[in-house]
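Structure incoming, see below.
Every protein chain but one is kept in place in this view of the complex.
Chain naming follows the written order as A and B, and within any one chain the residues start at number 1.
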């Protein structure tokens, strides 16, 4: 355990060292918030509500979802690169579990990003963009719990996709594909209740809505009461399922490494 | 000139061969970019399921803007993608020196070094989107309109190229300007929607400072009756030429700085 905490700590320092990227990222997030703000302002210029959501609720949903989406992908890229350049064989000889190490690093990354990036930017959005707080404190607590589950699901999904690097070398393509699918199905761009009926049904059977939509819908009061608890329940199921799936796929991949030498 | 065209053809041939070697990755790349673009379009579609117009713009008009942006960007993505790698793949590992001891223009060599397969996905989607939107616009499409559309798209592509080249050139002074290039590139997100929805300041910035407005909105507005931007739209090719000249001038300055510091 001790060594994994150490990995997380080191990663925090690494994160702090790349300050150019930090500012680039911060600036880009600001730009995106501007685009989102003006776009939805224009959408609401001729009406006051869509599917029961007023401008305040909609912008709150979109901005919170945007921030949450930044946390649902993780160290998949690291893993994919380790696999691609063949270092995975070396990593396997080290006295730790590679996946656990990566997750520890991921936690370090995300904690730092939360403090340095998301928190100040979120405050900014809160002050300037009519973002609202959850209606009840219970909703807030449930949101936090659900968001952590969502990040867990996203992280494991990310690692699962990264293992595909054993079979392809176009990592950029893999990453773009994953990002596209997630923003598509997770409700990161727009609340799922705006989607056509069939699409909403389909996404019930996919893990993506558990990453972003469920927590943010709880935050904004789209999901309340029993509905909310059921949704969190399905998140738990997905979290466990993905955890098991990762273990299985990883052991398959390891066989490929140890038998065929990568 | 003819020599460079022939050389470019030869570079392309080699790049294509490599691409075909990794067929799986080619498909994956194309597919992923298509999916990415499709997600954006789907988003617009979902929103328009609930509204009829966005600030006076119809769904197909927005789609048309979107299509021009995607097609223009695909030119940049397919042929000029190497611009992203100037700092971390060429200058930092010293690979740029290799280009300087060849008897051809180093910028040409640098650009020709790579052909980006993934951009084809963007091109497909762009063409599909444009042709879906075209019949729904209030304009009769003759040869002239078509020719203008093609010119506009190429101009749009070269504005993307010029902006990226300009900021990539900073790498000559600071080793890797990728974070800056990336940030500026993100500004092009604004260009996917009508500029009229934004604050005046943003509109000014995207028209006269970093002319992403000319990569999609203005050229599209040329074909949309009553948009009020028809005249400005005709500036698109001129803006493209000016930006390319400015970027190339800046590149040459960067190169000079590089050869005197050699960092």
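Brief remarks on what is shown
In this section, a residue touches a chain if its C-beta (ideal position, glycine included) is under 8 Å from a C-beta of that chain, and two chains touch if they have at least 3 such contacts.
Rule of thumb we're sticking to: contacts and distances are computed from a predicted model.
Protein name for the hidden chain, per its UniProt entry and selected from "ATP-binding cassette domain-containing protein", "Aldehyde dehydrogenase", "TAT-variant-translocated molybdopterin oxidoreductase" or "Cytochrome c oxidase subunit 1": "ATP-binding cassette domain-containing protein". Taking every chain of the complex into account, the chain not shown here touches B.
Within the full complex, the residue among B:14, B:131 or B:252 touching the omitted chain is B:14.
Across B:104, B:139 or B:175, the single residue that touches the chain missing here is B:104. In the full complex, the hidden chain is touched by chain B at residues 3, 6-7, 10-11, 14, 17-18, 21, 93-95, 97-98, 100-105, 113, 256, 259-262.
Note that only the chains that are shown with their structure count from here on.
Per-chain Cα centroids separate chain A from chain B by 28 Å. The part of chain A that touches chain B in the complex is made up of residues 20-21, 23-25, 27-28, 31-32, 34-35, 38-39, 41-43, 45-47, 50-51, 167-170, 172-174, 176-177, 179-181, 183-184, 189-190, 194-196. Considering their complex, residues 22, 24-26, 28-29, 31-33, 35-36, 38-39, 42-43, 46-47, 49-55, 118, 179-180, 182-183, 186-187, 189-190, 193, 197-199, 202 of chain B touch chain A.
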